[in-house]
Structures are given as structure tokens and as C-alpha cells.
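What you see is the complex with one protein chain gone and the rest in place.
We just call them A, B and C in the order they show up, numbering each chain from 1.
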Amino acid sequence: MTYQLLYFAMFQDWAGKNEEQFSSAAATPAALYEELCKKYSINYPQRQLRVAVNDQFANWEQPLNDGDRIAFIPPVAGG
Amino acid sequence: MTYQLLYFAMFQDWAGKNEEQFSSAAATPAALYEELCKKYSINYPQRQLRVAVNDQFANWEQPLNDGDRIAFIPPVAGG
Amino acid sequence: MYFEISETPIDIIERRTRMVQYHAGGYVSFEGWIRDHNHGKEVRSLEYQAYPALAGTEAEKILQEAKDQFAIDDCDVVHRVGHLDVGEIAVWVGVTAAHRGAAFDACEYIIDELKIRVPIWKNEHYLNGKSGWVECHECKKKAIEKGLIHE
Partner (left out) sequence: MYFEISETPIDIIERRTRMVQYHAGGYVSFEGWIRDHNHGKEVRSLEYQAYPALAGTEAEKILQEAKDQFAIDDCDVVHRVGHLDVGEIAVWVGVTAAHRGAAFDACEYIIDELKIRVPIWKNEHYLNGKSGWVECHECKKKAIEKGLIHE
């Protein structure tokens, strides 16, 4: 399946881009994140992140659909 | 002794003025207030007032001096 | 740190701008506005009256207490007197602090204490033509709790 990945904050530094189309057999955000960590040598623990699917906070184990827009959300620091 | 009395809020309505020079034998704010209540038919209870002597909150029983500036302070309503 | 009694409209932006400091991270302000009603009566306008000398020393005491009790950088208060129309600003409180929690606490402390302790009174003019000096029952109750006056 092909996902649209959005990168924010340090993820932009790690991936070297703001977004990308990403083809993967991963069927959940958790599996996708594991794959991404390998690809970009990311070692930020998944348990300290939230994940968004199609601009909504989502569950790490929810099934993904082709074309989903996915973002890994590091701890926020607004305000 | 002669005191300078300052009137605020409803005391202005009751006394019909903002201030006056007031000659009295009263030696404490409490005694002075009692005298004033008679003069102007005021029946506001002293226990719900504060009193200021020379622009400072004062005690009802403190001795007064000739020329003291005295104000009876009804419950405030600023803000 | 200042308290001021103002006979002209309070310029919020000017007051706020005076407080900008590069080491403060948070600014909390409170404004009291003249409402179009109070205890069910329709308000047209009102007069605030202060006992300036005593209001000044009491308000400065409150500001100092806020500085002593909360980790704030600065705190200022301006209170209007004279004739005010509905929608005008009666009082402004500004507080700056490195961290916002202290700024919120101090700002609320200052306005709460001001309403109990600072000699300012209001005379409300109602749409029906009547007017009267307002007794703030909540303020009175709190002044009794503090032992400033008695039941």
C-alpha cells in the first residue's frame, strides 16, 4: 500500500523532508513506524509518540488503508 | 476637638456633602460615629463599616487627636 | 509595580506594552467591564468613586503581597473613576511572570483582594431612571470572613 507520510519537528530532520509517498506492506501505524525507524535510523521510542491518521489522532494498532495520510507526533511544545 | 470628616458613597447622600469640619467631644471613632448617626439619622450598623484616620485604616477605639481626618468606609464595590 | 486611579479611559495596549520584558514568558490580564445589567436590573451607566489616598496605600499593599506570595516579575493595576458607560473598562490588572501558573494566581489574587479591601464604590444608574450605591454582597461576605467588618 502507499501512504502519505507527513513529517513534523525532529522527524523532518531525520527524514530530511516534510512529506513523502511511502510504499509499504505495513498494515498498522506501529508496523509502519518500525519500518521507518530502520529506514531513517530513528531511535525515538514509539511509546513517547502519538500517531495521526488522516488528520485525526489514531490508535497504533488500527488497520491502515491505501492512501492514508499518516503523521507521527512527537511531544508538543506550543504556547 | 475639630475633625475633618470625609464622606464617601452613601455617606455623601446621608450627610448631603463630601466633607466637613466637625467639632465634637468624641475621643474615639466609635463615639464620633454614634454622634454622627444621631445628627444625620444614619442607621447603618458600625460593625459593617471600617474607619480610616488620616488616610489609614484605624481601630474604632483608638484615641483621636485634634485635626484628624476621619472617614467611615462602607463595604467597597470596586472592580 | 503600580496602582493608578484614572479619570480617563484605560489604554490597555499602552499599559500592557509597558510591562513587556524579554525575560517574562507569560502575561495574564484581567479587565472588569461595565455590564448592561446587575442583579436583574438594566444598567445604563455608573459612577465610580474612590478614596484616593487610602485606595493607593491599600492597593500597593495588595500588589506587594502578590509579589511576595507568587513567583511573578511585575504587577500593575488601574481603576477608573467617574462616569462610565456600558462596555467601558472599570479596572485592569496586568501580571508578568516567567511561568504562567504564578501569573494566573497573582492576577486573580489581586482582583479578589481589590474588590474586598480597596475603598472604591459604584453608583449604578438604571434604565428606569433610578440609581443607587451598590452593595457588593459577595465582597461584603468576604470582608466579614476576613474579619474586616462584622455580620
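The criterion applied here is as follows: contacts are C-beta pairs under 8 Å (C-beta built on N, C-alpha and C of every residue); 3 or more make two chains touch, one makes a residue touch a chain.
This structure is a prediction, so every number in the text was calculated from the model and none was measured.
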TODO: Just list which of the chains on display the missing one touches.
DONE: A, C
Task: Chain not shown, touching residues in subunit A - done: 6, 8-10, 13, 47-50, 52, 55-57, 71, 73-79
Open item on the list: Need a quick check: the contact residues on subunit C for the chain that isn't drawn.
Closed with: 12-13, 16, 20, 22-33, 35-37, 86-87, 98, 100-101, 103-104, 107-108, 111
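Everything below uses one rule, namely that only the chains that are shown with their structure count from here on.
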Task: Approximate Å spacing (C-alpha centroids) for the pair subunit A, subunit B - done: 74
Open item on the list: Rounded to a whole Å, what is the gap between the Cα centroids of subunit B and subunit C?
Closed with: 25
Open item on the list: On a C-alpha centroid basis, what's the spacing between subunit A and subunit C, in Å?
Closed with: 50
